[in-house]
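What you see is the complex with one protein chain gone and the rest in place.
Which chain is which? They are A and B, in the order written, and residues in each are numbered from 1.
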Amino acid sequence: MAEFLQYFAGAMGHIFNLSNFLLMTLGVAAGIVVGCLPGLTATMALAVLVPFTFTMDPATGLMTLGGIYVGAIYGGCISAILINTPGTPSAIATTFDGYPLTKKGKGEHALVAAAYSSGVGGVIGAILLMFLAPLLVKVALKFGPPEYFWLATFGLTIIATLSAKSLLKGVIGGTLGLLIATIGLAPIGGEMRYTFGFYQLQAGIELIVALIGFFCVPEILSMVEEVVTEKKEIQKFKSQKGVAREVIVKLTKQPFLLIRSAIIGCFVGIVPGAGGNVAGLVSYNEAVRWSKEPEKFGTGVVEGVAASESSNNAEVGGSLVPLLTLGIPGAPPAAVLMGALMLQGMRPGPDLFVQHGDITYTFLISLVIANIVMFVLGFYGAKYVARLINLPASFLAPMIAFMTIIGSYSIRNNMLDVFIMVGMGLLGYILRKLDFHPGPIVLGMILGPIAEKGLVQSMMLARSQGSILEVFFTRPISIVLIILCLISAFWPMISEWNKKRRGESQGVSSNG
Amino acid sequence: MVNRDTIFSVIVILLSIGAYIYVGDLTIESRFFPQVVSVLLIIFNVIHLIKNVRPRERKKMFRNIRFDRLIAMAVGLIVYTSAMVYIGFVLSSLIFMIFYMWYLNEERKSNGARVLLKSAILSIFVVGVFYGIFHNLFMIPLPVGLIFGG
Partner (left out) sequence: MRKLKFVGLLAMVVLLSMALVVGCTGGQKADEGDKAKDQEQTAEKPDFPTKPITYIIPFNPGGQSDVEARRQQPLLEEALGTKINITYKAGGGGAVGWTELIHTKPDGYTIAGINIPHIILQPIARENAGYTTEQINPVAIFQGTPIGLAVLKDSPFNTLEDFINYAKENPGKITVGGSGTWSGHHIALLQLQELAGIELTYVPSSGAAPSVTQFLGGHTDALFANSNDLVTHKDKIKILALGSEERFEALSDVPTFKELGYEMTPSIDRGVAVPPGTPEEIKSILEDAFIQIMENEAVREQMIEQGFVPLKMDAKAAQEHINKKQKEYSQLLEDLGLPEEKK
């Protein structure tokens, strides 16, 4: 403890050094801008800006990179809320309630909720990282192939929550997503699947390309096809006074929502390979389950936005746990950070805290501060950013279309991706007309590879150890996950049944 | 009996059968998952098919919308992307943006020239800014176009 205080003092010195602080703030701002452009991810932002940090000393460089990471993960919510396109995959769940809020004219509410929850979640994640890293990493290591499989399956049960109208359609969507994800190199078998001679497809369909296609393009088409008379009323954002206060008070009255979401985010983050994409969705699902008014989710409630954003920023802290303690990145942006650390001569791993304690603690504490800075920027920016929606469709539609094209190209510098994006966009539009929500499909795409790897690797382990049942069903963490799967999958049915039961007993007493 | 849900399911069932067969010669590790998923898709869609065979009330798919603009935009996206391969990012983006900003604008019927000018200026500005950010700041090379030797 004495050690920590010693480092703490040193860290404070570094952080509140004016030029360091300014650079970090600049990093957060840059991260937000990059994060909100669909097609540019946190990973890309870091990769591009790492060279600029070479000339800085390690503490400054790390603080700036940390700021960029935090900002970018938050930034994704801006486009998610305003144009239903997650700027980074971590913001997928933010679209579920964020965009409906914008359509109701409450864009600013959503943006403030996102800024506040991101800040709170991020701070909680950073604190958990700072104090519990060694403990958390032990849990992370216990995740072997069967656990990954059950984790992915648990993720898939979220489809039950997302498909309020038709469970069957949601399930079909999810399964389609699973199939789409098999395109490319088989993770274990190593053979090509469904590439039809296109060498670019060896890497499969890039998630962000599918996200932009399924979420954004249908919105562009909807914007364009709207009849003129209605246009004037929809999406008109009226600046209201006191929105920020109202939202913050509302959320602070529900501390469990934010704390629970943050913890989920941090835990998902520590499991390498699960990534921020999943954190937001799992947390959203839990928020729905624990809420007293679950039907309201999806129609535009700030709680939905809060759940997603709180957890994806906490995930930042989580993803750094395996990185800093073992040298294994928990998510792609963490991998870039690892590269940056190594180039500065700091090898992430158990020695990091011992050999470079002061810089490491500086970095950790700066993450907390960066989240606060991000909250401030988001909070004050919300009002102005929300206004962008007021622009007429004749400008917005081509503009957004242009951004989708440039964004989907930038991911892999690959023209085929743009064609895929457009194709998926048109497909997504048709699917929407057929009452298929894009959420389950995208969920299938994200979780498919994780489920497949877990499944096939487990079967290989079983082959050598002799028993499939033993491998899949007798491990402690697996059992916990299986129970979670069952609860999550059957929850909608249980809550329906509960409601009916309550309704009946009331009916009886009022009649009697 | 033949409605959009049943047609959809039939198409997906056919696709799934195709998917199942296509990976047939791969090793068991590579084809296990896609085949399991294909089978699941077939099962779910058969259920879906059965559920929707009976005719029922459906909302009109394209109720009360401006079909011409919808098709124009959809086709436009396809043409834009294809054109980019040949004439490069900047040219195709400019043409796309200028045209659609003009086309979608209601005022063009009364004031065509002015709207066109506004669209042009805005488009050049937007394309220029984004090109600058992506090409010079992020150093992402944007397509130059086949006819320019890209």
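The definition used in the following text is that a contact is a pair of C-beta atoms (placed from the backbone, for glycine too) under 8 Å apart; a residue touches a chain by one contact, two chains touch by 3 or more.
It should be emphasised that the depicted structure is a prediction, and the values quoted were computed from it without experimental measurement.
**Q** With respect to the chain omitted from the figure, which of A:Gly184, A:Gly280 or A:Gly378 is a touching residue?
**A** Residue touching the chain left out of view: A:Gly184.
**Q** Pick out which of A:Lys103, A:Lys250 or A:Arg347 touches the chain that's been left out of the picture.
**A** In the complete complex, the chain left out is touched by residue A:Arg347.
**Q** For the full complex, which residue in B:Leu15, B:Val85 or B:Val144 touches the chain that was left out?
**A** B:Val144
**Q** Hey, which chain B residues sit against the chain that's not shown?
**A** Considering the whole complex, chain B reaches the absent chain at 25, 27, 29, 88, 90-91, 94-95, 98, 112-113, 116-117, 120, 124, 127-128, 131, 135, 139-141, 144-145, 148-149.
**Q** For the chain that got dropped from the picture, name the residues of chain A it touches.
**A** Interface residues of chain A facing the absent chain: 43-44, 46-47, 50-51, 54, 140-145, 184-192, 195, 197, 199-200, 202-204, 272-273, 322, 326-329, 332, 334-339, 342-343, 345, 347, 349-350, 412-414, 449, 453, 457, 460-461, 463-465.
Please note the rule applied: only the chains that are shown with their structure count from here on.
**Q** Roughly how many whole angstrom separate the Cα centroids of chain A and chain B?
**A** Using C-alpha averages as centres, the distance is 24 Å.
**Q** Tell me, which parts of chain A touch chain B in their complex?
**A** 40, 44, 48, 168-169, 171-172, 175-176, 178-179, 182, 186, 188-191, 193-194, 217, 220-221, 224-228, 392-395, 397-399, 401-403, 405-406, 409-410, 413, 415, 418-419, 422, 425-426, 429, 433-434, 448, 451-452, 455-456, 460
**Q** Which of the residues in chain B come into contact with chain A in the complex?
**A** Counting only chain B, the residues touching chain A are 4-5, 8, 12, 16, 19, 22-23, 26-34, 37-38, 40-41, 44-45, 47-48, 51, 61-62, 64-67, 69-70, 72-74, 76-78, 80-81, 84-85, 89, 93, 96-97, 100-101, 103-106, 122-123, 126-127, 130, 134, 137-143.
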